[in-house]
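Shown below is the structure under consideration.
Apart from one protein chain that is not included, each protein chain of the complex appears where it belongs.
The chains carry the letters A, B, C and D, assigned in the order they are written, with residues numbered from 1 in each.
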Amino acid sequence: MNPIEMNPVALQWLLYFGAMGLIVIGIAGVVLHQNIFRMVLALAIAEAGGNLLLVIAGFRFGAVAPILQDDALQTLNTSNMVDPVPQAMVLTSIVIGVGIQALALALIIRIHQRYGTLNMREVHACMMVDINKSAAVDDLLSAQQPRGRRPLPSPPESTAKRANNE
Amino acid sequence: MNSIVLNIALPLLVAFLLPLIHASSRIAARITGPLVLMVMMWSAVIVFKALEYPVSIALGGFLPPVGVSFHLDQLALLMATIIPLLMLLLWPYQYEQNLREQTVLLLLAAASSGLALSGDLFNIYVFYELISVASFGLAAANRQASSFAAAFRYLLISGLGTVLALTGIALIYTQTGTLNLAQLGLLSSRLDNPLGLSAFALILLGIGVKAEIFPLNGWVAEVYSTASTRTSALLAGLVSKLAVLAIVRILVVAYDDSEAGLMLLVFGVLGIIWGEFSAWRAQDLKRMFAYSSIGQLGMILLAFSIPGEAGMFAGIAMMLHHLVVKPALFLLTEKWNHGTDSLRGAARLSPLAAALFVLFALSLIGVPPLPGFWAKMLLMSGLVGMDTSVYYIALAVLMIATVVEAQYLIRIAVTLYSASDRSSELRLASNTGVMSLFAVVLLSALLTLTPLGSKLYHIAAESSNRALYIRTTFNVNPTPVLEHKNATQEASL
Amino acid sequence: MNFLDGLLILSLLSVIVTGFAQKLRSAGWLSSVLLGLQCLLLMGMAGLAYGSPAVSSSFSVSVLGQPLHWQFNALSWFFALITLASALASSVYAAGAWGEDYRLQGGNPGLLQFALNLNVFAMLLLLASGDLLSLFVGWELVSWASLLMMVLAGGAAGRFGLRYIVYATAGAMAVMTGLVMIFQLTGSFQFADFAAIAPSLSNAQVVTFTLLFVFGFGVKMGLLPFHLWQADAYAETPGPGAAFLGAISSRMGLFAMLILVIQLIGLGRLINIEVPYSFFSLRDVLMWVAAFTIIFPTFTAMRQNDARLLLAWHGIGQGGYMLMGLLMVNPLGSAGGLMHVFNYASYQAVLFLVVTAVIYRTRTADLNQLGGLVTRMPLSFLMMLICIIGLAGIPPMNGFVSKWLIYRSLIVEGMPLLFVASVVGTLGTILSVYKLIHNTFLGQLRLEHEQIREVPWSMMIPMLILSAVVFITGFLPGIVLDWVASAQAALGIPVLEHTLGGVESPSGNLDMIWICSVLFGGFAVGALVFYSGNKSRRVHQLDNYAGGHFLTADDRYHYSNNFYAGLMHHIGHWYRGTFQWLESSLGSAISLLSAATQMLFNSFHPALFLLLAATLSLLFFAG
Amino acid sequence: MIWLVALMVFIMLLAAVSMLLVESQVSAVALSAAVSLALSILFVILQAPDVAMTEAVVGSGLSAIILALTLNRIHRFKQTTTAETENDA
Partner (left out) sequence: MRNLTALLFSGGLAFLLMVIAWQFTLGDAPMLIGAAILDNAVKEVGAANLVTSVVLGYRGIDTLGEIAILFTAATATSMVLGSFAMTDEASETEQREDGSILGSSVRLFFPLLLTLGLYIIVHGHLTPGGGFQGGVILAGAFFLPLLAIPGRSINHGGIALVEGFSGAAFILIGLTALFSGQAFLQPLFEHGVIGHLFSAGSLPLLYIAVGLKVGAELSGLLANLAGISSHAAEAEK
């Protein structure tokens, strides 16, 4: 299917918008989501965007796939071909993406099994509690801790009353 | 000269076969790991000795710009020898033989040697990814809930870094059409525009995750305090240095005379501030050393941001010094991992460990006779040598950071040596053996300071010499005479 | 193998020997013998003090291409003499009865001797430095060795030692920056190279160098804004250690500043650098810093109730005199400054030792719990009397000579306001010193101190010798002035013509022999009248009556509590503790900043920071 | 031809965005498979058959299976097709 000549600017605008869009959606997905499962999904999208960008780097108008088929086998002309190197690179980076994704999902299963939640905020909180417990240290920034050496002054009557009837 | 590839092929081969070796006989599996590391060290030392000038190896027999090439200069081979040495020291000997952790360690060894030697941009990216996945595995190795969570968060940040690095490489490829570092050097005029610099920025952020660059080091404290001490010693000591080395090699060869170095400076300074000030507040030793390693890496980045030999020399000196001191300090936290105030009076129980801590702390701060001082002085003379206001600000930040660092390290030393009532449960730090090994290395560096200094200067001069790098790669069969043909002949390629 | 090599090797040897011999009971005497030998070796080099050329050591190490070598000149000999003398005195003091008592109370006298020897070795290394690099190496060793001495007592001493380290490292970093800048300018660390390019330095460079070095070394000397650490740290150091540190340790900062600021950069450059929008020159600024360093600590000393703290605050104050003296062009002033180093070391060491003796006997240094010890410890009283006369700067003692020189040169150089400031400082000294001797020795003896006896001879002898030195050098200042003159020559500043009795120079002459003999004549007449008449009869203190009442033992006729209440009523409101407030605000600023930095590390989702970094760096480059 | 590219890009971006916004996990996994499928078709158009095949097999095949398996392990979602009960998103 040799591509008929179409206006290149639209194609360029489309493809690059697609690639960059995927990357940004991926990164935004990871940053915005609280659920760690969704983050892994978004990461996969970002990886896919990166791969598309790489393949676009090797594309040439009117070029044919870098595989010698039937008639090309005899003539062995490889001049009008797309650049094979980015394709080789993308092969590797797709499999890297899947490798990382598999490990991430294994960790998610374990986290869910141990902490029982998938929300990053709770996972972080539980982790910090564990770290502080293992280091036998009480975290300075946690709310229960009184600031500095002096214990917190007891709340005045009004707030105490309001607190316990809340 | 080609035998250096064994440093990558052999550990991979043994790692692939380890499950089978383990199935056949447990004892064989137990000793194969250290054996392989020794062979790696031996082969690296041979090549290191036989090398007078840099050599480039074409992998797969295809000449560099087309095929992947390894660039063997003294810096790369120095790292190639240090990697197996340090892993031998930090090998989990007495732990119950976790087969999978050993395989991952071997893979880490192969990948680190690959990263140190590689001369191809995408090859660096693949080996960097291999190191990342191996370090995720190691971070999650001791199977506690918090280490899984820390490993996951680390994986997430590193995954995003991978995406950025990939886009960076794609941008560079679209601009220059090549992946070989030497050829990128030749075409660096094309990379010198904002587009090239933003590609470098993306790669810097991508690889910076492991080099604990300022905004991306949220994972450092979590992973180092949940992983086992040997893993965190390995990650903090060795792997972060390799990531910095990869960035510096790209910077030196492809982006030599542009203000990409300035970006390194900014990240270095921010890293120092963030690392040292957080360490000041840290309450337990592991997190304190994690934050202090961020600070130290900020200093190393600062050193490498100085263009030319002075910067490279200071950077390598700081890097090697941190490589010796930090793993030793982390080994200390194996027994002393509770809060700092529970360490009161620990010196009476284990005097050797306390004395070693004071020695390493003084060297880290930079007290004269110890090598840490000479490394920091090189860095300062490099910064002052630049004589521009940005570098003076960096110098001021470095000074303040050192004062803060002195305060929290000596605070620990004073607690160690202060009197304490209940000193029963602090057991003797059993593995002072390995730590005293590090101390011996530190003191021997002190005694042989001048020859070591001149050797490092030679390494720095060679590795910061961009023209030499390009000439080596494109004369795959280097003429025996040291001075090569002039660069114009290469431009014809 | 000349005397200098011998001295350095012996000093290193004594550090190693005392290091291993800590547990030995006679470790004290061993270290005293070793220090004595070092003094003899120093005497061997006495020629330096009388004009013979500098002795350079045969050792020389070259590190990273920079040679380090060591040499002694008259200035370093002069400082080494003070160091070794006060070290020997404290070592003998600690070796004797005091050491036993210290061991009984859980201390480790062997460790104290080791720390003493380590400090001496570090100071000798610093004094013998032949180039900037060895100067800095020596400097760092001195500051870390004195940390070891300070934290021996443990507990609160640890906290004060930590505070000292923060100041010391900040100072060291400033000095290191200065040295590295010099290295960039001259390409080498030699004194000669820096001296060669010093005249060609621009004003801005001179100001940066001076500020860096004055800040760097001033921290150790306890110049005004950085003086808070010294008093507490020295007060907490065990007795003889405090005497040694108080006497000489902070003068190392002065020595290093002399070499760098006075000898290499030169006073001339400082004088003609105008501070903008004011009629001060850079030197005047430093002089005023020195003046305030005299006034503030001395008046703080007056309010102290702990004898050791009172003396430690004085240490900071007297440092101001030395700096003020050395910042003056005419030889009178610089000679006064240098001599004050010697004088101050001598009587400060004795004062600390006497206070330790009082603590040894009465177990307390609180001035409100003491009184009337003159009847039980007459000799200690005599020595404290001699030394507070020296500290206050009153004729028969050597303190007067150096203060006179400084005042005289202030007048000769036309700085009346500074003269008034230093006189106010001296007033403060006299007031606080009188409080010291009155509250401990004069007044009514307390019941619990009835059985107190004089301190044993092993502690008495060092005090006796040193106070004898104070008196003799006061009577014949020429001895010290010879050494001072050769030190001035070594520094390359104009030398003071002097005689055995005092000073014979166009801008003023002084003959102490004549003054002292007249004074003693007067004493002799008074003693004659007293003893010839001799109608008096010795009675017990309480065996008399006042205002018709018989004195009873349990009520206090001795006014010592809150001694200067009246004076404080007037000037009390000036004590706002501005420097304490400054220091604590700096500390809380740092802890606030570190809490903020930890916010980044505690954020539950760090990926946001990666996004920010990516966008901003792209903006920076692609923009 | 251009409209095919436009369609694929539009599907890809739509699937990606909706994957982030959609409530249920299972449909998110399905959408991620859709994104990778659209991407592999794009690769075919860009004359990169190798990459298209890998993307199809690995992207929509393997990663979809892994994600589904993890969901299975996490949510123990029932065989019945009732809507997601756990509001764990």
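Keep this in mind: a residue touches a chain if its C-beta (ideal position, glycine included) is under 8 Å from a C-beta of that chain, and two chains touch if they have at least 3 such contacts.
Bear in mind the structure is a predicted one, so any value in this text is a computation, not a measurement.
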The omitted chain touches A, B, C, D
Touching the absent chain in the whole complex: find that residue among A:Met39, A:Ile56 or A:Leu118. A:Ile56
Those residues of chain D which, in the complete complex, touch the missing chain: 49-50, 52-54, 57-58, 61-62, 65-66, 69-70, 72-73, 76
Touch list for chain C against the chain that is not drawn: 605, 608, 611-612, 614-615, 618-619, 622-623
Sites on chain A contacted by the missing partner chain, in the whole complex: 8, 11-12, 15-17, 19-21, 23-24, 27-28, 31-32, 56-61, 65-69, 73, 76, 78-79, 81-85, 87-89, 91-92, 95-96, 99-100, 102-103, 105-107, 109-110, 113
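By definition in this document, only the chains that are shown with their structure count from here on.
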So using the touch definition from the top, which pair is joined by more C-beta contacts, A-C or A-D? A-D
Using the average of all C-alpha atoms in each chain as its centre, how far is it in Å between chain B and chain D? 38
Whole-Å distance, C-alpha centre of chain C to that of chain D, is 77
What parts of chain B, by residue number, touch at least two of the other chains? 153, 156, 160, 281
Complex interface listing, chain A residues touching chain D: 3-4, 6-7, 10-11, 14-15, 17-18, 21-22, 25-26, 28-29, 32-33, 35, 37-38, 40-42, 44-45, 48, 51-52, 55-56, 58-59, 63-67, 82, 87, 90-91, 94-95, 98, 101-102, 105, 108-109, 112, 117-118
Provide the residue numbers of chain C that touch chain A in the complex, in ascending order. 595, 598, 602, 604-605, 607-608, 610-611, 614
Under the definition above, what is the set of chain B residues touching chain A in their complex? 122, 126, 129, 132-133, 136-137, 140, 144-146, 148-153, 155-156, 158-160, 162-163, 166-167, 169-170, 173-174, 177, 179, 222, 225-226, 281, 283-284, 286-287, 337-339, 342
